[in-house]
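Let me begin by presenting the structure, written as structure tokens, before commenting on it.
One protein chain is absent from this view; the other protein chains keep their places.
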Amino acid sequence: MPLYLNDDQTMLRDTAKDFVASEAPVAHMRALRDANDADGFSRPLWKQFAEMGFTGILIPEADGGLGLGHVEAGVVLEEIGRNLSPSPFLATAVAAVEALKGTAAAAQWYPGILSGETVAALAIDESAKHNGRIAMQAQRAGNGFRLTGAKQFVTHGHVADLLIVAAKTENGTTLFAVPSDADGLTATPERLADSSIAARLAFDGVEVDADAVIGEVNQGDGPLARLLAAGRTGASAEMVGVGGGAMDMTVAYLRERKQFGVTIGSFQALQHRAAHLYSEMEVAHAAVLKAQQLLDAGQDASEAVAVAKAMTGLATTLAVQEGVQMHGGIGMTDEYDIGFFMKRARVLAEMFGDTNFHANALAKAAGY
Amino acid sequence: MPLYLNDDQTMLRDTAKDFVASEAPVAHMRALRDANDADGFSRPLWKQFAEMGFTGILIPEADGGLGLGHVEAGVVLEEIGRNLSPSPFLATAVAAVEALKGTAAAAQWYPGILSGETVAALAIDESAKHNGRIAMQAQRAGNGFRLTGAKQFVTHGHVADLLIVAAKTENGTTLFAVPSDADGLTATPERLADSSIAARLAFDGVEVDADAVIGEVNQGDGPLARLLAAGRTGASAEMVGVGGGAMDMTVAYLRERKQFGVTIGSFQALQHRAAHLYSEMEVAHAAVLKAQQLLDAGQDASEAVAVAKAMTGLATTLAVQEGVQMHGGIGMTDEYDIGFFMKRARVLAEMFGDTNFHANALAKAAGY
Amino acid sequence: MAEDLETFRTETRAWLEANCPPEMRTPPKSEKETTWGGRNPYYAHPDQKLWLDRMASRGWTVPDWPSAYGGGGLSPAETKILREELKRIKARNPLNSFGISMLGPALLKYGTEEQKLEHLPKIARGEIRWCQGYSEPNAGSDLAGLQTSAEDKGDHFLVNGQKVWTSYADKADWIFCLVRTDKTVKQAGISFLLFDMASPGVSTKPILLISGNSPFCETFFDNVEVPKANLLGTLNKGWDVAKYLLGHEREMISGFGLGGAGKDPLVEAARAGVDPILRAQIALFDVRSKAFSAMSEKFIDELKAGQAHPAQPSMMKYYGTELNKTRHELQMAAGGSDALEWESEASHEGAAARTWLRTKANSIEGGTSEIQLNIIAKRILDLPS
Partner (left out) sequence: MAEDLETFRTETRAWLEANCPPEMRTPPKSEKETTWGGRNPYYAHPDQKLWLDRMASRGWTVPDWPSAYGGGGLSPAETKILREELKRIKARNPLNSFGISMLGPALLKYGTEEQKLEHLPKIARGEIRWCQGYSEPNAGSDLAGLQTSAEDKGDHFLVNGQKVWTSYADKADWIFCLVRTDKTVKQAGISFLLFDMASPGVSTKPILLISGNSPFCETFFDNVEVPKANLLGTLNKGWDVAKYLLGHEREMISGFGLGGAGKDPLVEAARAGVDPILRAQIALFDVRSKAFSAMSEKFIDELKAGQAHPAQPSMMKYYGTELNKTRHELQMAAGGSDALEWESEASHEGAAARTWLRTKANSIEGGTSEIQLNIIAKRILDLPS
């Protein structure tokens, strides 16, 4: 298929663009932050996402969803990124939905996601750098398992209804769908630089039933891989939105702002840097679309996903750095939005592995 | 001591600048190249270097030299670099002289170096990347040793009178001063991109007397370290000259060349890149002087030397790249000199370890 | 439709299997093994001619041109399949040709029926080798400042002047050339002429480059008579043709940045593992290189759909050429002193170093990187002058 949006996807993008810009613009995030909101997102807005059908994009039609793909999810995520909208969309409607897809656990959780009742969080990372290592243990106990260990960087983990948890079982990795009210689970919310909230989770012998297993016991690598591919590709799409938003804001500023009696956008040094940034963002955008299309086609997307996450990290980091620098002093103020883009980009860069992590993975896959 | 040239050093620099620019400007190198000269340098010019006293800069006064230091040698090397003058100065009057310093072998070789009769070459590298590994064997044979192995990237190795050779002996490394007419030694000259000539040397049981040992048997690490520190610092100084020459040529071109009816040096994008390049070159220059002064003060210079070689690699590579690009089409022609700077910079970057090699060495020294 | 395409793929695969000589499925050993065709063609290996002739017989040197002009008459989908199948067996390009890449699109768009029928089939079969006469001494990036004049002499133009950076002018049979037909205006006084390099008054002088090769010439016109029928497009509207072609040229040059065979030496070097920092640099380069492959695919798809921004080729050209320069810097670092050798047999007569130096022109020829950035800033980002 051609590497651009088809008509349906374009229409969805227009819808998402209007919806997010009107319901959850940057001012929405700022208001939540200023109110020191304890959830980190707006539940009414999440309901609206559901009403728009967004939360069902990746849920099969047979399960009541729209049965669309990563391209469509990405279209929404890009607008979320562009507006810095705090939302459980990536974790819940993309990563968790993909992890659950085709498993028995789907029937339990999809309805709530479709209706906007349920928020999911991903308990994957156990150290400050995403690295795939799992120390958390799930031991057989009665009819189910007892989970012991700790997770961190779990976005909305303090208020989520569902936690997707990766743990070691006797012969491999198992992925669990853990209800957040399970006994022995402590969530410590931590405000991050971008004003989002991620939890540190402590599992002190948390008991879950056998039906909490996503897929099969010891066979968690499959759903986990789906979760990670979706999460990485989705985070890349959101980052393209963040970078694109920062770039657009900056280019607009270059066109307006006058200094020494002329528009600063007429300074060639700034023009060349802006043009270079545009090129980086375009390339990043293409890399993301490629990964999305491969995932949707059911083809091997591991390389493309790594490239997408790594490249958006490079391009978006540049976008926010140039954004702040080209705005000058005003760019340093909390009053102006450009700094929020820098903070959000940094958090997303870290999520599901940063540029170096994925570049390193590509290198290893290529045998060096 | 302050980190700039003192009055004597400034005077020497002025002398060297005038001498090299008049006797061995870029045109001199071009003429040798066009004549397909088989030596790779001019012996009469080497005699002139000796007459100017340059070959004795690092030779102690007690041995008939000037007893000066690396700062002074660097002053000459920078002018050699700036004029792309093919010269055995770095290998002979800097690296070999330092290796021989304080050893019995000095008495045999210093007079020829002082008089401009002797040319030395450094047989150190055994693979395409400088890495310090020595496979060459020197086995005891009669009164002396028998050398077997191969070396490469030996500048002027096909015409040098003296080869400084690192080899493994029973309990360590030994450095040898091998006369180039020794039996069993084959030198294959290879023209390099910058039109200099480096030899591949094959040692097929080359026999040398015991007095060919520089310093003590198995104690070659000391003189080898002196050789490498001097070579690296000297190559850095030469690179600063190459980069500075390329930068000056390019800035002059920016001031002259007109396009679209204006001087291209008035384009802000080029101005900013030139200013950035200037900064890099200044920083590289300071790093080189720091290494030279520490060596001359007899202090631990290993970190400073690595920084100097690594930093000049970064700055000079940028200088020649910007030089060619800013010259546009004319920069791609053989007729114009700027391309020679690019070629020479590449060869010097590789010599005694490139930027990555030294950055890696710094990292290891810092424990990471 | 999808079935037809599957059939097409199967047939194409079988035909290629039967007709692509084994030697032509290996990378060229050196630049000499590149096929350029022309009146006096040079084939380092006899299979080059075989391969060219077979492909030309099906019109597959220019698969998407109409068959009436020597093309294959394939649809975009079929063309894509052919390209994929060629790539699959690592087939060499049967014909390198500025006629195909640079002139063809302009002939198809601006040529009269007579011009198309005269020139396109010879281009498709590799019988006539073309060169491009755009740049002039001292003009540099200011292409429109050109001085070469074409004086109206009734039935012909009299061309006088000098071009520079004419690729392979000394080996070309015909030239497509920008000339000044009105001195009172700048862009609007330029016309686009086609003429035979064997015409009296044409002479060339190769320019020696820093790579030691001479792919470019200075080209001199001394009272060259060019029939009026050789005007492409409208008089004084040659700048439109040139701009249209520059877009195509930029696309082609940006293709240098594409991964493919060029990547392997880097990966090999990284695998050797001698330099952990180089490994990191290669890994990060690889991210950009692979992302740019996706970008290239996206760009071509958008171009075909008419969705690409008209200035997007500038971005492709900028990014692709800068990427290619980086690739060769890394390769030189990986090669160490071996890669510095310039004449030795082991180094294939300095292939690594000469190619490295050659890539430095990527960001100069066909519009410098600076020009591309200007274009992106003004035409895409709408920044003020």
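Labels A, B and C are assigned to the chains in the order they are written; within every chain, residues are numbered from 1.
Note that contacts are C-beta pairs under 8 Å (C-beta built on N, C-alpha and C of every residue); 3 or more make two chains touch, one makes a residue touch a chain.
Keep in mind that this is a model prediction, so the values were computed, not measured.
Among A:1, A:62 or A:128, only A:128 touches the chain that is left out of the view. Check B:310, B:324 or B:349 against the missing chain and you find that the one touching it is B:310.
Note on the undisplayed chain: of the listed residues C:27, C:46 or C:276, the one touching it is C:276. Only one of B:15, B:137, B:188 or B:271 touches the chain withheld from this view, namely B:271.
For chain B, the residues in touch with the chain missing from this view are 2-4, 251, 254-255, 263, 265-266, 268, 270-272, 274-276, 278-279, 282-284, 286-287, 289-290, 303-304, 307-308, 310-311, 314, 355-356, 358-360, 362-363, 366-368. Think of the hidden chain as still there; on chain C it touches residues 276-277, 279-281, 283-284.
Mapped onto chain A, the interface with the missing chain covers residues 125, 127-131, 152-153, 190-195, 198, 257, 259-260, 267, 269-270, 317, 321, 324-325, 328-329, 331-335, 339-340, 342-343, 346-347, 350, 354, 356-357, 359-360.
Here, only the chains that are shown with their structure count from here on.
Of all chains, B has its CA centroid at the greatest distance from the CA centroid of chain A. One simple way to say how far apart two chains are is to compare their mean CA positions; for chain A and chain C this gives 41 Å.
For chain A, residues touching at least two other chains, in rising order: 268, 271-272. In chain C, 370, 373 are the positions where the chain touches two or more neighbouring chains simultaneously.
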